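With one protein chain withheld, the remaining protein chains of the complex are depicted in position.
Residue numbering begins at 1 within each chain, and the chains themselves are lettered A, B, C and D in the order written.
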Amino acid sequence: MTAGSLSCNDIQVSFSGLKAVNGVTFDFQPGQLYGIIGPNGAGKTTLMNALSGHAKLSGGQVMLDGRDVTGLSVHKRTRIGLGRSFQITKIFAGMSVLENLQLAAFAHLYRLQPFWLPAGRFPAVRERAESVLEEIGLTVMAHRPAETLSHGDQRALEVGLALLSNPSVLLLDEPLAGVGHDQIGPAMELIKRIVKGRTVLLIEHNMDVVMRVSSALVVMVQGQILASGSPEEIRANAEVRAAYLGEEE
Amino acid sequence: MKRRNFLRSAGALTLASTLPAPMVLRAATPEDYHIAGILSFSGAYGLIGNDMRKGAELAVAMRGGELLGKKVRFSWEDDETKPQPAVQKASRLLAEGTQLMFGAVSSASTLALQSLSTQRKVPHLVTISADDSITKMDGARYSFRTSNTLAMEMNMCVEFVKKRGIKRVYAVTADYQATRSAFDDFAAKAKAAGVEIVGNDFAPLGNRDFSVIIDKMARSDADGILVVATGNDGVTFCKQAGQVGMGQNKVLFGPVLQDEIFAAATGEAALGVNSGVRYHFSLDNPANAEFVTAYRDANGDYPSAFAGEAFDGLRWWMDVIEATDSWDVETWVDAFETSVYENSVEGRKEMRACDHQAKQVGLWGEVVKGEAPLPDLTMKITEEFSANSLFSDC
Amino acid sequence: MTRRIIGQALMGIIIAVMIIVPFFVQDEQWVNLVSLILIWALFAIGFDLVFGVTGMLSFGHAALFGAGGYALTILTLSYGVGFIPGLFAAAIVGAVLAYLMGLFALRVSGLFFALLTLALAQMMYILASNKLRAITGGLDGIPGVPRPDLFGINFYDNHNYYGFIVAVFLIGLALMALLRGSPFGRALRAVQANDVRAAQLGYNVHSLRQSAFIVSGAYAGVAGALLASLIFYISPQMLHWSTSGDVLIMTVLGGKGTLLGPILGVALFELLKEELSQITQYWYGILGLVFIFATIFLRNGIAGMFQGDQDEGDMQ
Amino acid sequence: MSIIVIGLSLSFLLFLLAAGLTLIFGMLGVINFAHGALYMLGAFVGYQIVHMTGSFWLGLLFAPLIVACVGALIEILALKQVYDRDHIFQLLLTFGFILVIDDATKMIWGFDYKQVPTPEIFMAPISMFGSQIPSYRLFVIGFGAAVSLALFLLLDRSKWGMIIRAASSDPEMAQTLGVNVNRVRTGVFALGAYLAALGGVVSAPLVPIELGMGFSVIIDCFVVVIIGGLGNIRGAILASLLLGMTRAAGYTYATEWVELLTFALLIGTLMFRPAGLFSTKGRSA
């Protein structure tokens, strides 16, 4: 199996009776970027939670690189090579941007082994953090406390944190949510830069972006996959149009 | 923003300037006789500490506030009924050159002070804590107890059972080292005297509900109920026993089960309860008459056992060291070790050199209705057991 | 940033002065007071690793504190173990007990964690007070806890013992500074700031929480042992939940999550207690008011005052 | 048989002590550490009223109302400032109030023990199942049952309960319907304080009234509330019954183990159901 394959087999997630994800089966091919779209409440984020280990499955299997990771904890999936950003920004307030990234780099490179040395003493960590910093374009912000960044920059940092472990599978949950109109362009460039060589699942509502960056689209409605295919196919799909525009079938 | 910064800096400065303050405040003057009173002034035992303070201050006031020609000065500290603050505060006062440690209330704090006294070679006077281990054979050289021991009070219970003709005893004992061994002691002696122990329950210290135990007692054929618990636990027990009218066909008694303070907290249910009494204001002797009058003049109230014992012990100590006419601690200790106190408010006390425990008579009383000016519920002294029947030889 | 550094330096200076003064002052009460402050400060900086750094409110630290004290006392008095090995044993006992408590308490978080640690510690208190009286001396405790016997120095002299306490305190402080600055310390902060993200980065959040609790237990154990030997006495009172409450108040007053804040908090607490208790018997109530105000208005305690890092939004 | 009656009285006393704590948690998400202090304050105020009027019933009526006002003040002056912060801050605040209330009580009433006599009509015990059962115990059972019923009716059946539940379930939504959530919160906290004080007054004829009494009950309250499931009133009733009966059995057969039995029950519960025995999502009344 090549690194970066991710597949789910009939996965189900339910919250107090409500089936948020109801039998999703899909093979995500290595190196592809999948745009996951669908109306509110379709179960997109829950699907991501199921893949990253944040949501408990009530049925089904998740395979990562051919390995069954269904019962594995979040941190173990990360160590196998799964990265993720969140819809609601989860950065470490009270730390600088660089420190945020160093934390991630440490987990990735050392797993705390030489924990007694000052955190600044690890050139590899710093290098890795700084390279990601450059990748996400926040080098000038390195020493700013993370919570003082603009919303757009915080979203970039969010993506950077997911990126640091150099994951083969990257889950991006609305990386552009709340990003101002003027910043959409650079943010999209960033996404395009970082996805190379990875399997990426992207939840995004900005259709311009999704259409332009995705190699394939997966449309979810009511906890299930309604359709999948190339952007053109999806655009032409009557069912999808109905779901979005609410036109009569 | 400017104002905020100013406020912050001011706060910081204030903090910084308070740091060295204690040194300035507490420059000691060695020109007096300094007594460190470490007692409970807060919490459930705060009442005891306050009464002891009144008794002790009266003992000094009645000799003109002087000892060995120097002014007597008290420092009162609240140990919160905990050993750690007791030691902490005592250490500070010792650093000022204290000549006598007085206290504490709880046996735990007293034991802690005792180890400090031994280590610092400063006399330590105990007038309340009853734990037997405070006055062990060949124990702490500088520690003395002028009040009752629990063992002695348990012996009074045995004497009372014999005298009253009680045949079967059901006991409730606080689950605590001192009270457990006190009960064992009582049980052995009572059995020897032909009394049957029909039951005993160890109740947790601070127990708030005795109803099940009381029910077991009420159903038993015991004619005597022994309560080896004091303070809150004793009051709670008597209150709840009163609600089933247990006193009507069984005699309730215990080592320090009731006095005027506890009776006031118990209410009517205290009537008829028998208890060891450490000191009582009604004792008929000149020394006591003088003390009670002075105490009532000063505080408008009858002295409690805590006040009485504190007064008595401190006066005894001061009488003895006044007689030595010396400022040498060892001389004081040697003199007190062998002293006899003929002028005690309880009649006569005698210090035992072997364990530094005052040998004394044992008082026993019953709660009765009091007429003004006496409290509503008051102790009537019913027995006075001789010292020889209560103390075994050294 | 510079403001922060100046604030840190100022705090450091105040603490340094506090530590140095007793060496030059013959006044023993000052020595005693600072000894006490340093011991509680050791306890507080350990406690803050769990509370301020990792973000778990433990109400069970009294048990760890007391367990350390008992470990030293029992080993030295009953088994003839030396003081220094006894002190190490206190650290180990504190850590092991923390591990055991964690087995139960770490299954839950937030307020449940606070209540559960409280209940567990209170159970230890009850055990120590009566069922284990054969080894703990019951409520009467054990008097005569020894002090070190080293290099022929008489540590029963409070000045000399003070030197020993300072040494242990500084070692503890230095280790804690290293730990907090290390990747491990950063990771603990990350757990507090956002545990979901920390897990997503590949950190094992549960074992980080557990490790913090264990290290904190070792600090509490050493502090408890030092306190027992300072006052030559130990009793289950040290395990009572009000002890946990005291260390919590100290830490919040000083500034949780900062290295030096808790030390100042302890100093302020003990000073207020010393000074207020001479003026009024209601000092605990006044302390309560100070604590309430600090909770509402000074989110970062005294340390926040020095560093000026209050979030402006909080003050409204 | 008599043990069941006594066990019931233990249970309902526990419930009276814990009800306010679990109510405040259930509706506000606040752990009120000062609950024990308010209980003590209730007992003292109750004593004062009984002392002045000679009537236990006036004490039972008015003391909890006065303490409820104190509770409302605590909520308005302090708690209100920190609702938007982490729950730990609310806990810290109420912890601070323990110290303040304790010292205020000491300042007002001094150190002496106080006592409230058993009300005249419950002086005589009643013979039941071969035992003399104190009639005041029977009153406690009846009163405790009545209070739990009243709480149930208030929370589950009344308009006010409906508003309280709505405000705790979704404060924003309740607000858009016209509910003044601020006022509801103050009211709930005051009600919790009222219940704490009610426990204090009902306990008064059974125990000495002294400054340490709050400290000694708070752990019991926590145990009941944790076993019952935080914030769950029905759970609190069941947990009180479980604990009360366990204790009654403990006092009968192994008195000295009663305290540890309590904790064993607690730990056993948490081993298997960390969120409490009777925790059910959804209905909190």
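Keep in mind that, in the parts below, a contact is a pair of C-beta atoms (placed from the backbone, for glycine too) under 8 Å apart; a residue touches a chain by one contact, two chains touch by 3 or more.
In this section, contacts and distances are computed from a predicted model.
Asker: UniProt name of the unshown chain, from "Sugar phosphate isomerase/epimerase", "NADH-quinone oxidoreductase subunit H", "Amino acid/amide ABC transporter ATP-binding protein 2 (HAAT family)" or "Monovalent cation/H+ antiporter subunit A"?
Answerer: "Amino acid/amide ABC transporter ATP-binding protein 2 (HAAT family)"
Asker: What shown chains come into contact with the chain that's not displayed?
Answerer: For the complete complex, the undisplayed chain touches A, D.
Asker: For the chain that's not shown, point to the residue among A:Glu99, A:Glu158 or A:Glu174 touching it.
Answerer: With A:Glu99, A:Glu158 or A:Glu174 as choices, the missing chain is touched by A:Glu174.
Asker: Per the definition of touch given earlier, which of D:His35, D:Arg137 or D:Arg165 contacts the omitted chain?
Answerer: Here the residue in touch with the unshown chain is D:Arg165.
Asker: Name, in rising order, the residues on subunit A that touch the hidden chain in the full complex.
Answerer: 16, 37, 39-41, 150-151, 174, 177-178, 180-181, 205-207, 211, 222, 234-235, 240-241, 243-248
Asker: In the whole complex, what residues of subunit D lie against the chain that is missing from view?
Answerer: Here the touching residues of subunit D are 159, 162-163, 165-166, 168-170, 172-181, 282-285.
Basically, only the chains that are shown with their structure count from here on.
Asker: Among the chains, which has its CA centre at the largest distance from subunit B's?
Answerer: A
Asker: Report the most central chain, judged by the distance from each chain's C-alpha mean to the global C-alpha mean.
Answerer: C
Asker: Nearest whole angstrom, what separates the Cα centre of subunit A from the Cα centre of subunit D?
Answerer: Roughly 48 Å separates the two chain centres.
Asker: Could you work out how far the Cα centre of subunit C sits from that of subunit D, in whole Å?
Answerer: Inter-chain centre distance comes to 32 Å.
Asker: Quick one: report the Å distance separating subunit A from subunit B, using the average Cα coordinate of each chain.
Answerer: Result: the chain centres lie 72 Å from each other.
Asker: Of all residues in subunit A, which are in touch with two or more distinct other chains?
Answerer: Residues of subunit A never touch two or more of the other chains.
Asker: Can you tell me which residues of subunit D touch two or more of the remaining chains?
Answerer: 106, 256, 259
Asker: What does subunit A use to touch subunit C in their complex?
Answerer: So the residues of subunit A touching subunit C come out as 52, 54, 73-75, 78-79, 83-84, 86, 90-95, 99, 102-104, 106-108, 110-112, 114-119, 122, 125, 161-162, 164-165.
Asker: Under the stated contact criterion, what part of subunit D meets subunit B in this complex?
Answerer: 2-3, 6, 9-10, 13, 106, 110-115, 117-118, 122-125, 130-137, 203, 205-212, 216-217, 247-248, 251-252, 255-256, 258-259
Asker: How about subunit B: which of its residues touch subunit C in the complex?
Answerer: Touching subunit C: residues 4-5, 8, 11-12, 15-16, 18-23, 25-26, 41-42, 77-78, 82-84, 87-88, 91-92, 94-96, 107-108, 111-112, 114-116, 119, 131, 133, 175-178, 204-205 of subunit B.
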